[in-house]
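The other protein chains are all here in position, but one chain of the complex has been omitted.
Should a chain be cited, it is by its letter among A, B, C and D, assigned in written order, with residues numbered from 1 in that chain.
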Amino acid sequence: GDSAGTNPGGEAAPAAPSGEKDSVIVAMNADPTGFDPQVTLDATAMMVMYNIYDTLVESDGACSSDIRPGLAESWDISDDNMVYTFHLKSGVKFHNGEPFTAADAKFTIERAMVEPATASYCASIDKVDAPDDSTLVVTLKVPFANFLMNLGGSFFGVVNEKAVTESGEDYGRNPVGTGPYKFVSWSSGDNVVLAYNEDYHGEAPAIKNVTYRVLPDTSTALVALQNGEIDALPNSAPIDAPTIEADPNLNLYSAPGATIAYIGFNTQAAPFDNEKVRQAVKYAINKEEVFMGAQDGDGVLANSPLNEVMDGYNPDDPVMNPYDLEKAKALMTEAGYADGFSCSIKLAAGQNREKVAQVVQAQLKEIGITASIETLEKGTYFEQMAVGNYEVYVGGLNWPDADDMLTYLFASDGPFNWGSVYSNPTIDELLVKARQENDAAKRSEMYQQIVKITDEDANKIPLYFPNQYFAAKNSLKGVRVIDNCYYPVASWSWE
Amino acid sequence: MTVKTEKPLSARPEGEEKKESPFKEFCRRFFRNKQAVIGLVIFVMLVFVAVFADVLVDYDNQVIKQDIVNKRQPPSSEHLMGTDDYGRDILARVIYGTRISLTIGLTTVACAMAAGIVIGAVSGYFGGRLDNVIMRVMDVFMSIPSMLLAIAVVASLGPGIVNIMIAVGLALVPGYSRVVRSAVLSVRNKEFVQAAKAVGDSHFSIILHHIIPNALAPVIVQATLGVGEVIITAAGLSFLGLGIAPPMPEWGAMLSEGREFIRYMPHLVLFPGLSIMITVLALNLLGDGLRDALDPQMK
Amino acid sequence: MSSLLEVSHLKVLFHTQQGDVPAVDDVSFQVEEGETLCIVGESGCGKSATVQAVMKLVPTPPGEYAGGKILLEGRDLLPLSTKEMIPIRGHEMSMIFQEPMTSLNPVKTIGSQVGEVLEIHRRDLSAREIRAQVEEKLSLVGIPDPARCAASYPHQLSGGMRQRAMIAMALACEPKILIADEPTTALDVTIQAQILDLIRQLKEKTGMTVLLITHDLGVVAEMAQRVLVMYSGKVVEQGEVGALFRAPLHPYTEGLLACLPRVDQDEEELYTIPGQVSNPADFPKGCRFHPRCPYRQQICKEISPELREADGRLVACHFLPGERVRREEGAL
Amino acid sequence: MTAQNSAAGQGAQAPLLEVRDLSTYFPVYGGALSTVKGYVHAVDGVSFTVNQHETLGLVGESGCGKSTLIRSILLLEKPTKGQILFEGQDMQAMKAAQLRHLRRNLQIVFQDPYAALDPRMTIGQIIGEPLRVHGEADAAQRERQVKELLEMVGLQRGYYHRYPHEFSGGQRQRVSIARALALRPKLILCDEPVSALDVSIQSQILNLLRSLQSEFGLTYIFISHALNVVRYVSDRVGVMYLGKLVELAPVKELYTTPRHPYTRALLSAIPIPDPTVSRERILLQGDLPNPKNPPAGCRFHTRCPFAADECRAAEPALTEVAPGCQVACHRAVRGEI
Partner (left out) sequence: MLKFVLKRILMLIPVILGIVLIVFTIMYLTPGDPARLILGEKAPQEQVDVLRDQMGLNDPFVVQFARYVGNMLRGDFGRSYATNIPVAETIAERFPKTAELALAGMFLSVLIGMPIGILSAVKRYSILDNISMIFAMLATAIPAFWLGMMLIIAFSLNLKWFPSSGFDTFRQMVLPTITLAAVNAAVIIRMTRSSMLEVVRQDYIRTAWAKGADQKRVVLGHALKNSIIPVITVIGINFGSLLGGAVVTETVFGIPGLGTAMVNAIRMKDNPLVLGSVVYIAIVFSLVNLAVDIIYALIDPRLRE
């Protein structure tokens, strides 16, 4: 803790006279991995980066079609939806004092196009031009309906070319943006300190200093919040919700989350190449129970990979919880596995996917499938999944845009279609079409069609969307919960 | 010239003096030590529970079968220790966990001890350069804090019961081999070993017949204390998320599973925690008792 | 005039797991000013326990002073507390032990260990004076380079040197009585000769009284004026050295003398005392020596003989030499 | 002395054991890298012979290399140089099997009766061990033989199943002797067999050793630091000082006319249990020098009352000065002292 005005030491914070207090301490459940928007995609880092960087356009997270101007004051779209021309704000300065120009915006997008972490988000972009300092022209390869929304994502946070080149490999530790807060310090594993940016081009925020404290243990973090060692606790655990609500000093904010938990299969290897087997699993899984077990019933059940905030969502179709043990057993017999078989469920460590796996493990036992759980370290997990070395897995995907969600999961080259085990030309075609379709209703219809196809061949079994929680002192005002990593501190203030 | 002077003259055969055999003396010393007996009794009970865990509880239906509706029930007459996060009976899991934890503890220590005995005996008996090399290698292993060595091994092999045992056991070997070695060194130059050599006995036979039996006592003590250590370390690894895969009811894993509910439902961590504590306590009492009984002068 | 040290009916028990061991059982003797009294006896017969009791150094537990008196210049030491013993130990009586290596503190220099006695008992001395005295004492015991020796640690000295340092320590406050518990057993013969010679010289010089414990009859013959022979916790014979060696009264003393091979005599076959010392936790009834005694009679098995005077000496045997009948082997 | 007579009678016979210029050095490690910094010359160029049925006594102060010498003869310690000939055969040149066979003829009795017996074995197993190792006799025969041996050393047959801790020091020493006798060896090496025993027990063991010798025609090398004991059992006596044999002579000669100054000092240092005997005593100055770095020249010169310049300069060789009498002293050889 080396920044003036913050109190990362966490002595029970002295009750500063209200109104005078202008700093806030926010918990982080893990140490961020760096603050380079085109390199780092981890949720804790993004929580910080949202406050450091601006994007050309803004959307609430990425799940809203409500697009607001950001660093671009306005924009024109060509008739064929292929060329976007942005008119940039003038007088905007980076935290290092450099003026913001179109060249930086061009640099940012071109950087995003080549950085391995973000390249796949830029697949639709053909080229970027900066004809003058305040104009940026982006040309697409194919029309892409969600392009603007995509551009509001944190990975398009605009960076300063000079700062990036100067810092080289260490840029992640010396981020320079145009946002309301500038980076002060990051002491690894302990805290990240941000300070108010005096030259901010927007409205001056009420909170001047932000400290993010790493508190990996949720129960410790809650004690810290209750003791006043911290002011806000993003992603508080569902189990703690009643305690927080009962605490007169605390407020609990919640929002439907956009992270889906699902079960996936390797549809190319026996026995899950057999559709009957997958169906059997689908009917054997009691989503309610999984939901209770893993989530304490907190959130909403999923009947498809889409939820209410996304295009193409239909609560009635497919059926929410198709659980039917008899049918499942019958299907197993039909598939020739009346006596069941053994398989493994893979998952990446560190989330509550383990609980999902445990419940599913128990449920599969009912239809004779003996599943073992393999909790793998992330790296191993990805590596094995990428080459299709798996049978069943518990997946999670945080991508609250129907196009991305469905593409990632079901497209032949979708990154979460692990090992490209699934390929359905109809779906690939529909996805391309939908992307180019500007009529929302028609697009929704196409998405529904995809959902239906995948439900029928039981390619993946969607389970639920957990709720998003955010606990804070009730004297902290202006808190909005939008996405699990988007908490704009600039809108907060002390009572 | 006769030498049988003492026999007819001594009032009674001298051997009949009331000197006990080492074993009897050991038993008497051990059983006079109340703490040690308590430790032994608890340990025997635990072993009993571990051996008959299958009979006492139904693995499929009580230990791993979930009952989500009844999750996290407080202790009641139906579930004496309550239920866990998946509605499983904690008592049943604690009982079964005895088997797992004791298996981990005992197997790990047994393997480490076997390795330690071989390494220590060879190193101590032959001495010289071989001894030097082996002991330097052991030094190196000892220079890596055992928890870190375990963490590195788990990081490499991944979690899982066998890997945990390897990880924890590896760290124990140097300690055991040192104890064995120093015991061997103290035996090696004893004259009865020299006598066996003088007769022409082979190295192998000497190590087997003379060295190991006489060097065993301190290792056994060390091992008894080691079992508790292993159980705690394994639990610690489980706690860090580097331990045993679910749904195996290892106590450390149970603790770490129950950890997020510690505020609201302390029974989730209380019972597995107590189980670890009692087991380790019993083993420590037993180990101390053994040590005092085997050699009252040992530290 | 009373003796310098008078021990009467001293009894020391050790509480052990096999039962109570009467390590010292009704032992009485006097030490006169200026004399050398030797206590001899086999290992475990209670020699050390006796002299440790005199210094009140028997570890309690497991030991216990079970009775008797220890009069130093008429003052009984047994009832004294540890605190009250402090001015006596090291000052009026001091002691040296068998094993000079383990009896010296390995982490302190010889100088500081010798000096400590002075520190304790001679409060009037300054540190400098103490240092000077230490060196003086060290040279007194024949250490060639006292300053260097004072700065050394015990492990840097040879056995003989260490024993000399021990003696210097014991003599630091010029005690009235020096108790030496097998001071040469751990040393080689040539070194033993040096140490014994040293004790003799010091005695001549200072006239101190020496209580010497040994199991070596040769040492007794060279050093003692009077001898106390112990067997199994009891005194079996006591008397002037010449007479005792010339004509031992007790069968044990007799056997002891006869079974020694000598450098100055040839013998065809050695005499042996058959059997072995009894287990102290389980002494035989009657005379404790009777199982090994060639002259035993029925009475020996039943009644423990009292010390009685004979020939100017004290002996604890039912029969004096003239009254004995040697039993044939196997007659029992 | 029967043994001596028989030895004298067969004087022409080849010696049972011949030790030629035997040296055993122990490396001393030191320095930063634990390199060899020097050697303890524990046994340094010792030569002697042992004849059939005789007892060779060896005396010397603690650390002078007596035990090392014995252990080297048994090849328990690898000699640095020199030869050991048993019945004319070079032991070091032997093959393993041959050596194993030869070991039957050479046995050892140790000083410490407590350490010499494996506490975890019964007396029967201990005494039977040599028989077992040499595959002699089956279990039943072995038991019979062991019981005979027990009787032979004056113990009861019933002790067969007892453990060492049930016995006193003297009894244990008898067990050790029984073990040494099991293979009917020709030569028994006794390393201070009575030093740890009380005087009253010591004579029992000494008598036992002597009677066994005459009964079985044994040959002994008998080590002790007690000159009186050595005198009682030996036919010839060797005196060692700092790894060297300084004098070797028939027992009478040595005790009546010791030639080496060290032998004289040693003899005079021994207290005689007779207050009437008074002797002139030669008190040696100082301690035994450190064997890691023994004095140059005659090793005894630092403590020798007769030391002259030549003693500091040159090492005296063991020289025969009278029939069977050898001494390693410049001045004694010339009869100057």
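Throughout what follows, a residue touches a chain if its C-beta (ideal position, glycine included) is under 8 Å from a C-beta of that chain, and two chains touch if they have at least 3 such contacts.
Only a predicted model underlies this, so the values are computations on that prediction, with no experimental measurement involved.
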| item | value |
| --- | --- |
| Which residue of B:37, B:118 or B:137 touches the chain not shown here | B:137 |
| Touch with the omitted chain, as defined above, among B:57, B:242, B:265 or B:290 | B:242 |
| Sole contact to the chain not displayed, among C:155, C:246, C:285 or C:308 | C:155 |
| Residue of A:31, A:374, A:391 or A:455 in touch with the missing chain, whole complex considered | A:31 |
| Selected from C:60, C:105 or C:201 as touching the chain missing from the view | C:105 |
| Where the unshown chain meets subunit A, residue by residue | 1, 8-12, 30-31, 33-34, 39, 41, 116-117, 119-120, 169-170, 172-173, 187-191, 213-217, 219-221, 223-224, 226-227, 229, 349-350, 377-380, 382-383, 385-386, 415 |
| Interface with the undisplayed chain - residues on subunit C | 55, 57, 82-83, 85-91, 94-95, 97, 99, 102-108, 116-117, 120-121, 153, 155-156, 166, 169 |
| Touch list for subunit B against the chain that is not drawn | 136-137, 139-149, 151-158, 228, 232, 235-236, 239-242, 252, 255, 259, 262-263, 266, 269, 273, 276-278, 280-281, 284-285, 297, 299 |
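Definition applied: only the chains that are shown with their structure count from here on.
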| item | value |
| --- | --- |
| Greatest separation from subunit D - chain, by CA centre | A |
| Computed distance of Cα centres, subunit D from subunit A, in Å | 88 |
| Whole-Å gap separating subunit C and subunit D, where each centre is the average of the chain's CA atoms | 32 |
| Junction residues of subunit D, two or more chains touched | 168, 171, 204, 207, 210 |
| Multi-partner residues of subunit B (at least 2 other chains) | 1, 5-6, 14, 17, 19 |
| Complex contacts: residues of subunit C adjacent to subunit D | 42-43, 158-161, 188-194, 196-197, 215-222, 224, 241-242, 245-246, 255-257, 259-264, 267, 269-274, 276-277, 292 |
| Subunit B contact footprint on subunit D (complex, rising order) | 34, 71, 74, 76, 99-100, 103-104, 106-108, 110-112, 115-120, 126, 129-130, 133-134, 151, 153-156, 158-159, 162-163, 165-168, 171, 176, 179, 183, 204, 207-208, 210-212, 214-215 |
| For the subunit D and subunit C complex, residues of the former touching the latter | 61-62, 168, 170-171, 198-204, 206-207, 210, 225, 227-229, 231-232, 255, 265-277, 281, 283-284, 287-288 |
